[in-house]
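Now for chain A:
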Amino acid sequence: MLPEIESATSRNDRVFIVKALAEEQRIDGRKPFDARLRKIQIAEDNSGVTVQLGDTKVMAVITADLEEPRADGGRQREGSIRFKVDVGPTVSFAADTTRLSEDEQLITRLLQKAIRNTGVVDLEALCVSAGRKVWALAVYVTVLDHAGALVDACFLATMAALMAHRRPDATVDASTSDITVHSPDVREPVPLSLHHTPLAVTFALFKEGDDLVMDPLLKEEAAAGGQVTVVVNTAGQVCAVQQLGGLGLSLEQVMRVVRIAAGQVEDAAAQIRAALDTHSTAQLAARVRRQQGHAAHAAKAKAAAFLDVALPPLSTLASVAFEADAAGPSAAAQHQEDTEMRMAPPPGVPAEQPTVVNASPAGSTQLQDVSDSAARATPDASFDAIAARIAGTQLTSAGEGKAVKQKSRARNRKSDAW
Partner candidate 1 sequence: MELLSPEGLRQDGRRPRELRNLQSAVDTLGNADGSATFELGNTKVMAAVFGPRAAQGKSSGGRRDADIRCEFAIAAFSQSERKQLSKRDRRILEVRSMLKEALKANVLAELMPGTTIDVYVQVLAADGSIGAASLNAAFLAVADAGIPVKDLMAACVVGLVQDTPILDLNQMEEQMSRGPSLMMAMHVGLKKIVVFQADGRMPVEGVETLAELAEGGCQAVGKAMRSVLLDNTRKLALARGPVRL
Partner candidate 2 sequence: MQSVPFHAAERPLELLSNGTRLDGRSLEEFRRGIFLSTRSVSQASGSSYVEFDNTKVIVAIYGPREGGHSEGLYEQGRLQCDVSFAAFASRQRKQTGDRAKMSKQNAYEKELASQLCTALTPAVQLASFPKSVVDVCCVVLESGGSDLAVATCAAALALADAGIEMLDLVAACSVSRVGDQLLLDPTTDEAHREGGNLMLAMMPTANLVTSIMLAGEHTSAQATEGYRLSSYLLQPLA
Partner candidate 3 sequence: MTSKGQRRYAAQGIALGCRADGRAGKDYRPLQLELAVVPQANGSARCLIGASEVLVAVKVEVNVPEEDFPDQGVVHFSVECSPCASAAFQGRGALDLGADMAGNLRRSVLGGSASMGGSLDLKALCIISGSRCWHVHVDGLVINADGSLLDALSIATRAALTDLQIPRVDISPSDDPEDEPEIELDDDPEHAASLDASRIPVVVTLAEAEGRPAVDLTADEEASCPGPRVHVAVNGRGCICGLHKQGNAPLQLEALQEMLALAQQLGPRLCKAVNAQCTAQLHGRRQHA
């Protein structure tokens, strides 16, 4: 379909993908309607989220600024939200700058349509003082790695970021009409008021559109005749549908895809919620600890956090923990690894992104890839260090049954970061 991707995928690969699909087999061992493993990490200060969908990695960061509202009619009491998607040229092997900028534009447009235009964010709640100051949200979506279903990952990251976002509270003095923005220490930052949760589900279509797979890999996208991305919210309402690649579909086929998509988002949304829950619990725990401890104690914890990288015991423990998790792999998972080894060539893409990401535009967010399950499994480790880590960042991984992939990833990560 896309010549650039085509050139990165061999003809044999493509034929194989199509043939295997006839027997409902995919090259990474998934069933047609299985999504890849999702991971959602939320930054400590709620400013950003990193999402992994298989190997596709996307980061979303939200900034909020006080601005004057738009002058045109009826917008005086409304804040604003805008999106900036950045698909760097380093992202995929088939990098072609024009194609990538087209991707950027397509995703931006879809985010605008499905999130801004359907009123996900209550813009009126972003008004501080009508006609004078409103909050202007900017969502920066940065693609770190593209391994298929980019749109899905971008939506996941954006929605998670919106749900995690906390903006400082601002009040207007009734007598002087001065606007005060309160520091997070003084007043609890305010979450956004969100009306619904749209998420994208991408399908790759094969053979006249009768065979389809959800959450395609990059190779599957290249082998497919076309793609359909459906954005649905958890209430089953369709927010946007976009067909790509020009494979002609009948009305029934399109509707079938839309219906399947509608049944799939709840799962992803639940994962975001779970991630948020763990995150807020941990945040709360960290705060309680911070307040209980004396100043000296806090300083100690801080020092430990700085030493973080140089703490060998924990990293060993982490990987042990992963292996413990994987001790009883299900038959399916075993099969999955086998298939992967048989069919997938060694990954040509550069090794994983470094796990310590320091990329918020504000330059303040540090995301550290630390599994809380790992932390839980280390009763002997220094309490201070763990406390600092939990306070540092959170990672939740759902779908623990598929730990095999996680295991290998954990090993990779060990060499990268620890």
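The rule is short, and it goes like this: a contact is a pair of C-beta atoms (placed from the backbone, for glycine too) under 8 Å apart; a residue touches a chain by one contact, two chains touch by 3 or more; residues count from 1.
The set was built so that all candidates are chains of the complex that A comes from, given by their letters.
This structure is a prediction, so every number in the text was calculated from the model and none was measured.
Any copy counted, the candidate of 1, 2 or 3 that touches chain A in this complex is 1. Looking at the complex, you find that chain A touches candidate 1 at residues 3, 102, 105-106, 108-109, 113-114, 117-119, 196, 226, 228, 233, 236-251, 254-255, 258-259, 262.
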